[in-house]
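With one protein chain removed, the remaining protein chains of the complex are shown where they sit.
A, B and C are the chain letters, set down in written order, and residue numbers restart from 1 in every chain.
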Amino acid sequence: MPIDVDALVMSNDRLSATYNVLELAAPEVAAAARPGQFVMVKQNLAAAPLLRRPFSVFEVLRDERGDPVGLSILNKRIGIVTDALYALEPGQRLRCLGPLGRAFSLSSPPGEAWMVAGGVGLAPFATLAEALRAAQVPATLFYGGRSSEDLVYEDWFRQRGVRVRLTTEDGSRGESGLVTGPLEQALGTAATPPTIYACGPTPMMRAVAALAHEHGSPSEVSLEPVMGCGLGGCYSCVVRIRGGRLVRSCLHGPVFAGDRIDWDALAGAA
Amino acid sequence: MPIDVDALVMSNDRLSATYNVLELAAPEVAAAARPGQFVMVKQNLAAAPLLRRPFSVFEVLRDERGDPVGLSILNKRIGIVTDALYALEPGQRLRCLGPLGRAFSLSSPPGEAWMVAGGVGLAPFATLAEALRAAQVPATLFYGGRSSEDLVYEDWFRQRGVRVRLTTEDGSRGESGLVTGPLEQALGTAATPPTIYACGPTPMMRAVAALAHEHGSPSEVSLEPVMGCGLGGCYSCVVRIRGGRLVRSCLHGPVFAGDRIDWDALAGAA
Amino acid sequence: MSAVDLAVSCGPLRLKNPLVAASGCFGYGVEYADVVDLSALGAVAVKGLFLEEREGHAPPRIVETPSGMLNAIGLQGVGVRRFVDEMLPQLRAREAVTIVNICGTTVDEYAELARILSDAPGVAALELNISCPNIKAGGTTFGCSLHGLTDVVSAVRRATALPVIPKLTPNVTDVAAFARAAEEAGADAVSLVNTFLAMAIDIETRRPRLSNVMGGLSGPAIRPIAVRMVYECRQAIDIPIMGMGGVMTADDVVEFLIAGADAVQVGTANFVDPFVWPRLLEGLTAYLARHGHHAVSDIVGAVDLPEPAAARTTPESGAR
Partner (left out) sequence: MSAVDLAVSCGPLRLKNPLVAASGCFGYGVEYADVVDLSALGAVAVKGLFLEEREGHAPPRIVETPSGMLNAIGLQGVGVRRFVDEMLPQLRAREAVTIVNICGTTVDEYAELARILSDAPGVAALELNISCPNIKAGGTTFGCSLHGLTDVVSAVRRATALPVIPKLTPNVTDVAAFARAAEEAGADAVSLVNTFLAMAIDIETRRPRLSNVMGGLSGPAIRPIAVRMVYECRQAIDIPIMGMGGVMTADDVVEFLIAGADAVQVGTANFVDPFVWPRLLEGLTAYLARHGHHAVSDIVGAVDLPEPAAARTTPESGAR
């Protein structure tokens, strides 16, 4: 049951000219959030722009006793609201409605979990990494970006026992090329098919889902359509699934089994 | 020739829960401003609300060499923008278009100048007081408000040699009653008819204009209609003058001779 | 405040308060059951229903505009039977007063929908969405043709004993004429406004921002036009009006009531703030109490016209 909190901004860590991490004092939302779920945020109910914007719950922030005190969101600037979130200062407030949507389904040991992130697609994987660790599932993060500036927070994952493989298209960091390169290579040599989780640009997720399918790995992708409400009320967020039906990704997603998505339709919509 | 400056807020002095004084770094506007003129302000061209708001130039701020470095506005909270101006912090910016409108005409010695202000109607009189002082015109300020919180900045005037007579409706400060009380009394005993300047609620300005007329004093009033543009473009700010014509108060005013206004029409419009 | 009674009646329809969730902005109601106490609303107008399941338009289906949004959902929906079997029981269990928004491509479809829903337990009223896509009557939608409107309303009127509420489109020259036609055809009330046909173009791709090219504008941007239309209809008809268009706050609700609405629907605001309902109810109650009113009806249509202006309130008089 989602709630709406007028959350205090506890900190704004600007990682680069385009990425920042906002820490929000929304303990109840954080406590209820499961890996892959999202929140709908808006700066001030009365202010423009009109509609809220969806953001994955990035970290669940805890006090020394381990109790949730808030959550963070990893923000990438692409327009009006993401620019405003980049400019937010501690002490200001952000309305935060959540947790919303369908979470990742956790794989269980001994099977491995591989997370594949493209740029800001890293966002849903911090909470997933924590959950995998708690379930003692060996985890790897394949993390790609256009260039080194698009790669943030990798140490955070390493510190939590996640193996990290970096790629950049311009080769400025890690292996050069697309994130699917190392993934395919690794899949080829994997003893048992890992569970694969992907979030990033649609073509990337499509490629990952296809690779997973080829190698007999189950896959889950987290989609990012435009969302008007996040609660199933507006029917703006539909994606076509295999078999032809259009389903609301705020309710039946944002996490879907890679095999369920009609990727041709999704490509057309973007 | 008015200009538009994206002025830095140098300070925000909150005098009470409803009044504040904003100091704006707009030297060119300040240098050109004459007593009674106004500026049209807006926080950010793109942001809501859509239209600018008119404010009298309160003080012209000068450096030690006496050169204008900016201007201040005396703001009273009554709605969206005036609330926002109350909340502004130093370092933020305010678009400031001006100077605009017709200024007060200066009386010359030995004649006296009496300024009659109701509440925030004090705003146009700081610059007028400076000008009168420079012209060595003896000046008196009749200054009334609902209660003591509505009376601000009187010392500023005293320090500039202005005689100040305070009234409050609730008697919490100065004489109790309306500002027109002491004015009428003083007019009765005045050796030679002073020039009278008034700014405040319409009924007050009307009463002052009538008293001035009775006692053979020339009067000027500064009106405050809703203004859409401040430049004569929209025809929203018209007031009816004697003889029946509707004139734009942003061009032909805001300062008018008290005798020129059709006060019945103005009362109806409010 | 306890002295204030918010109950209103829209013709035969009794509502515990005048606030109604607008069709298409509240799913089938059940989606909001976790965040909103459905029984606390005057009523819930569910998403537009056709006889059959419908897929709707391809995404992108919405785009934001200044103080508003465009949508071209295309009436994706489960069809009336699944609604009756799956959603309606849940709505009854939540004690929601359910208004079913129906759409057809022919007059007979509207009548058929009306018959089916008349037999379904838990339907409080029918709202006729006569400005849907692909509904042609003499080259224009039912909603834009007086004959089309009359035909649909009369047919539904004959087919059901439920309260019939045609929903008027604002995309017409004289909305009051459509309200009159609805009244004459036997409508119990009218609701207005539906969205304004609009369009936005991505200047980089030069593609329309909606897959359907055009969509409907809703939200605060349209409120002043909607208020005008409700006011015009109030002068033209005697049956109740459900007013809507850009309501975000209790003050907006009051503005529609004063303009002449007997009830007020709230659409886009649900997306911005699903918890808006308690605030609207409290704000309305506080306003009525502050002004010494005991009933909502005290302020319905209570516009105070300045005398000289009274003569000038014809549709022409506002335009430049």
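Throughout what follows, a contact is a pair of C-beta atoms (placed from the backbone, for glycine too) under 8 Å apart; a residue touches a chain by one contact, two chains touch by 3 or more.
The structure presented is a predicted model; accordingly, all values stated were derived computationally and were not measured.
*Asks:* Which chains here would be touched by the one that got left out?
*Replies:* Counting the whole assembly, the omitted chain is in touch with B, C.
*Asks:* Out of C:Ala93, C:Ala286 or C:Ala302, which is the one that touches the chain we can't see?
*Replies:* With C:Ala93, C:Ala286 or C:Ala302 as choices, the missing chain is touched by C:Ala302.
*Asks:* So which of C:Gly27, C:Gly104, C:Gly246 or C:Pro274 would be touching the chain we can't see?
*Replies:* Of these options, the touching residue for the absent chain is C:Gly246.
*Asks:* Quickly run down the residues of chain C that touch the omitted chain.
*Replies:* Residues touching the hidden chain, for chain C, are 24, 48, 58, 65-68, 70-73, 75, 129, 131-136, 140-141, 143-144, 169, 171-174, 194-201, 203, 205-208, 210-217, 219-225, 227-228, 231, 246, 251, 254-255, 258-259, 287, 299, 302-306, 308-309, 312-313, 315-320.
*Asks:* For review purposes, identify every residue of chain B that touches the missing chain, sorted by number.
*Replies:* Residue positions of chain B that touch the missing chain: 1-2, 4, 42, 45-46, 48-52, 97, 225-226, 228-229, 231-239, 245-246, 251, 265, 268-269.
Basically, only the chains that are shown with their structure count from here on.
*Asks:* If we look at chain A and chain C, which chains touch each of them?
*Replies:* none
*Asks:* Taking mean CA positions as centres, which chain lies farthest from chain B?
*Replies:* Result for the farthest chain: A.
*Asks:* Compute the distance, rounded to whole Å, between the mean C-alpha positions of chain A and chain B.
*Replies:* Result: the chain centres lie 56 Å from each other.
*Asks:* Calculate how many whole Å lie between the centre of chain B and the centre of chain C, each centre taken as the average of the chain's C-alpha atoms.
*Replies:* Comparing mean C-alpha positions, chain C is 47 Å from chain B.
*Asks:* Tell me, which residues of chain C touch at least two other chains?
*Replies:* If we look for residues of chain C contacting two or more partner chains, we find 67.
*Asks:* If you look at chain A, which of its residues touch at least two other chains?
*Replies:* 48
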